[in-house]
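The structure is given below, and queries will be raised subsequently.
Note that one protein chain of the assembly has been removed; the remaining protein chains are unaltered in position.
This part shows chain A:
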Amino acid sequence: MAAADSTSATLRHRDLCSRGIRLAGKMRSDVVDLLDTYVEQQGLDASANVAAVEGVPVAAVERWDEQTGTQRLLENLAAYRAFRALLAQMLEEQQEQLGEADATLGRALAAVLLQVSAFTYHLEELLRLEDRGPPGEEAAVVPEPPQLSLFERKLRGLGVLRELAQWAVRSVRDLRQLAKAGSGSGTAASPAESP
């Protein structure tokens, strides 16, 4: 009986990982398209050098191959919860400033926000398969941004989307490692890949 439960959990884990990989791959491609639209509509230079933005989780990570499965899931979850809040804020600002007239950008932003929410839920499901479950939402509350000028908002949006695109790549790699490591709980993945 216990063996059957364990097999079913392993299958569920594998299924969640492979679906998560597909979701993150699609998200990456949509965010790249969204970035193009965003840069064009905001009149920004796609190569503009934007430094780290407060509240935006950074995808870059050291010693990625030493992370445990749980650690990967928790870092991903914290990041996507933050992106969910940041994208919702961007969408609100966008509608406030340009109304529904700029429908293309608004629709694309809303679509990516939906994908981020779905992926967040996916990560929570994966964590439920671990012993500890997902942490409470209050830990992921994004601080109120300071009053920004309109140009600063534009740059912050660029920073958010760029970092989200990087995160989507990292998440694909993270989930691949998790899938390889079986249930993934508490074990470090093989150091064969790096993000």
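We take it that a contact is a pair of C-beta atoms (placed from the backbone, for glycine too) under 8 Å apart; a residue touches a chain by one contact, two chains touch by 3 or more; residues count from 1.
Heads up, the rule we're going with is that contacts and distances are computed from a predicted model.
Think of the chain that is not pictured: of "DNA-directed RNA polymerase III subunit RPC3", "Cytokine receptor-like factor 1", "UBC core domain-containing protein" or "geranylgeranyl diphosphate reductase", UniProt labels it "Cytokine receptor-like factor 1".
Checked against the full complex, the one of A:Glu92, A:Glu137 or A:Glu152 touching the unshown chain is A:Glu152. For chain A, the list of residues touching the undisplayed chain reads 40-45, 48-54, 97-103, 145-146, 148-152, 154-156, 159.
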